[in-house]
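For reference, the structure I am asking about is given below.
Complex shown without one protein chain; remaining protein chains in place.
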Amino acid sequence: MHYGADYNPEQWPEETWPEDVARMREAGVTMVSLGIFAWSRIQPREGEFDFDWLDRVIDLLHEGGIAVDLATATASPPPWATAAYPEMLPQDEDGATYWPGSRQQFAPSSPVYRRLAGELVTAIAERYANHPAIVMWHVNNEYGCHLNADYSDAARDAFRRWLADRYGDIRSLNDAWGTDFWSQRYQSFDEVFPPRKAPYSRNPGQELDFRRFTSDMLLECYLMEREIIRAAGATQPITTNFMGAFKPADYAHWVRHLDLVSDDCYPDPNDPESFRAAAFQRDLARSLKPEVPWILMEQATNALNWRPTNAPKAPGQMAALSAQAIGRGADGVLFFQWRQSRAGSEKFHSAMLPHAGTETRTWREAVALGEALAALPELPAGTRDSRVALVFDWENWWAVEASDHPQNALDYVAVIQRWYRALHRRHVQVDLVPASRVGDGYDVAIAPLLYLVRETDAAALTSFVERGGHLLVGPFSDVVDELDRFRDGGFATQLGPLCGIRIEDFGALVPVDAAPGVPGERTAPVAGDG
Amino acid sequence: MHYGADYNPEQWPEETWPEDVARMREAGVTMVSLGIFAWSRIQPREGEFDFDWLDRVIDLLHEGGIAVDLATATASPPPWATAAYPEMLPQDEDGATYWPGSRQQFAPSSPVYRRLAGELVTAIAERYANHPAIVMWHVNNEYGCHLNADYSDAARDAFRRWLADRYGDIRSLNDAWGTDFWSQRYQSFDEVFPPRKAPYSRNPGQELDFRRFTSDMLLECYLMEREIIRAAGATQPITTNFMGAFKPADYAHWVRHLDLVSDDCYPDPNDPESFRAAAFQRDLARSLKPEVPWILMEQATNALNWRPTNAPKAPGQMAALSAQAIGRGADGVLFFQWRQSRAGSEKFHSAMLPHAGTETRTWREAVALGEALAALPELPAGTRDSRVALVFDWENWWAVEASDHPQNALDYVAVIQRWYRALHRRHVQVDLVPASRVGDGYDVAIAPLLYLVRETDAAALTSFVERGGHLLVGPFSDVVDELDRFRDGGFATQLGPLCGIRIEDFGALVPVDAAPGVPGERTAPVAGDG
Partner (left out) sequence: MHYGADYNPEQWPEETWPEDVARMREAGVTMVSLGIFAWSRIQPREGEFDFDWLDRVIDLLHEGGIAVDLATATASPPPWATAAYPEMLPQDEDGATYWPGSRQQFAPSSPVYRRLAGELVTAIAERYANHPAIVMWHVNNEYGCHLNADYSDAARDAFRRWLADRYGDIRSLNDAWGTDFWSQRYQSFDEVFPPRKAPYSRNPGQELDFRRFTSDMLLECYLMEREIIRAAGATQPITTNFMGAFKPADYAHWVRHLDLVSDDCYPDPNDPESFRAAAFQRDLARSLKPEVPWILMEQATNALNWRPTNAPKAPGQMAALSAQAIGRGADGVLFFQWRQSRAGSEKFHSAMLPHAGTETRTWREAVALGEALAALPELPAGTRDSRVALVFDWENWWAVEASDHPQNALDYVAVIQRWYRALHRRHVQVDLVPASRVGDGYDVAIAPLLYLVRETDAAALTSFVERGGHLLVGPFSDVVDELDRFRDGGFATQLGPLCGIRIEDFGALVPVDAAPGVPGERTAPVAGDG
């Protein structure tokens, strides 16, 4: 059972470090994530690396018995990099540049960024691959969390290559996207752009492929780093921290390349129902790669800084949420961060060691949790005893929340979570899986919004039912193929016979939260919530 | 009586076309609008035209007895055009470019766009001017519907030329715009810009002229195409589809150049009062050119895709709205579109032939309407029996909704429609006309918001009253001249003597929807609504 936090010693004078290690031992810390934002300290300028300080930190931790989850430090390029290579800066759909001064200021598809990141990771991996303190690798940080998409020229060029790889010839792309609608037929991949600002609604096929591309570009960054680490001879498990149901990255696709899932989770202490959303997130982390445990890589000891109003956690609330994670399969509980910062954007973000020191409730609770975790017996290996599969699928999320639908206010996660909450209230354990993973071992499968149905999805669900499984399919399901196109022969061509229904057309009810004066029906006969 | 739809055969394999024609005959279709978004198919690259497929479609329709309203296909330039000539892309007031991937991605004043559009229309017109299937020409499509204004450098250059034409010398422009306010005095037309993003409120004269310019640039595109069609020897009526009370284009000015008015109308099925707004739109189409019938060029058979929530039409609602159009002078009822698309932004937009086929309520209602229309007797020619003129004026719309007024939340159309609805509920037929068309034939004229009064307007209204007409003038009327300047001698200089009033100053009541805690008077003694 790992216990610890992100550790950012570069923010503090070296005199502080021994005290840090002593306090970590006091709190029962077993592992820290080190160096996540240390690029500008490790590489003060291009071609020059400074590892002395990092050597000393790692040795100090190792001597203190604290294991290291070593970061690749590529999450925030240093000012010298973006000043020298402004073409690596991302842009929004209006063409506005995201400048330095915050973090994550890189276009994931930028060749320059990838070269610089690769050089950094090579240097780090070659130096520390065999250090006995290193027990895990932490690639980058929360890929894509602030930049849900990049529309720069780097993205444009990469998107064209990605499309050429996917479709081979432009005729196939035209067919896939239905470009005869609105005179969008392309003659060459060089005519295609990311879905930048346009006069009106953009091609849904282009939008869906751009989401796939965006997820893939981030994944390519991860894979490049992973390969460098392995090439350097490192044998420790490699991960990157997920953020639960995070729309831009198709974690269900990524997860095959992670040795273990790690997840960051920040429920709102002010919302008495947020523990259910946290449980949903734990179950997603657990379901993504059920054969190995997962780690709660980041949570807060107490209050945050980035919500409009940041309430403190109630006494015991942090321990309860930690226990929830362990109960749902977590093999580690870590925080952002070890020592509260004195400056910068997150100085009001709580930490294990608060700015006000150890005479604080936060510190006492951190120490108490460390003791409790240390006292835990060996927990049983993860079991796979969920009898209910709740279908959760990133490509459906993307397609459902595209524009130009009968109901354009659909919130995919909210719909899935309504089903999840109903089951959670009844203490029913569920797995959150794509349709293709519905099969033996489940009694019931629920597919609340399976708008996009691949043939493999249909085959898995059909087989499940034929072998005695109970399948519940929600409205607006089985509408399009994997390219967001209607199939020949009408709607519900894949699951309709299985369900015994035929669909003639779609019509939206008015939203349940419509203003009182707005006419229309308020509720459907059957609601998804419990 | 025309009956039909937009027909986009390029979205379907050629095998589908004969079935289309057969089904059209089954539904009683008499005419289709063809090729509106076919540019990328007709001209796959610059200098190369492919008319073979279009020849076959037109011949097939002609053989099937379906008349053709042939589009000029200029509404959505193909990707090769915008890739080769990015300077033809429009920009918003912040300088952000509107990229391809949707439709209408052209700057109306762009010389390149006009050259390319001209070449396309020339090729189409020369080929089909004398084809017996062609009974009407459909220029472009919904001019300006997504791009209410363009601030690109193409627009900048054209705006300067337009101003030089209008004012002759820069001194006149300075006088017209009152540029001595805030040190805006120009020395040359080359110093003038479109009203792009600015630190604060922009010159109202510049804003008003930019609206005139924007309408004129779109009109110039239309006129260029019209002249090419006529030059090719075509004798069929030429139109472009209007969108009711559409702010960017002064249809009252445009209409002299259209052989007949055609109008697109999409009332919200969920709004029980939307039939009144639809009636308003019919009456506007009818009033714009009362000497000829108009055509309902686009409506939906059932649900749409672009509202936040798109309810289906109730059974019979489509027929009722169609009958409303015919009752208010329409000589044709058409839909967007014939066959529901399988892909693209409007695949959920209903059509005559739904994706689910002919076993659908939508198809049955389309067939039933076709039968009903075919059974209609010859209708009487349009009569001009309205006794009430309700003044509706685009330049007033633009001026009233400019900034820096006593009341800055005025919605011009909402005010006019409140008067319209009061009359509609009382079954009073009204014409919607500019003030200059108020004259003999009316008993009553209502000018609810005649903020901007031209001398010709004042003369027409004065003459109307002097000859016994009853004139009702609403508040915030007779305030400025046609350049949005106060006239010498105070307010109400044109209609004040007629009305027996003098206006000392303006003061706004608080909005009627102000929050309960906000002080101020909630209602004026006399409200415009009935």
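Things to note:
Per-chain residue numbering starts at 1, and chain names A and B are given in the order in which the chains are listed.
Definition applied: a residue touches a chain if its C-beta (ideal position, glycine included) is under 8 Å from a C-beta of that chain, and two chains touch if they have at least 3 such contacts.
Values in this document were obtained by computation on a predicted structure and should not be read as measured data.
Although one chain is not drawn, the whole complex shows that of A:Ala5, A:Val21 or A:Ala38 it is A:Ala38 that touches it. The chain not shown here is touched by just one of B:Arg45, B:His62, B:Arg127 or B:Arg185, and that residue is B:Arg185.
In the complete complex, the hidden chain is touched by one of B:Pro44, B:Gly64 or B:Gly95, namely B:Gly95.
Residues 8, 10-11, 37-41, 44-45, 73, 75-80, 83, 90, 92, 94, 96-105, 145-147, 270-272, 302-303, 305-312, 340-350, 354-357, 359-362 are the ones on chain A that touch the missing chain. Within chain B, the residues in touch with the undisplayed chain are 94-96, 177-187, 190-193, 195-206, 403-409, 483-486, 488, 490-491, 502-511, 514, 518-520.
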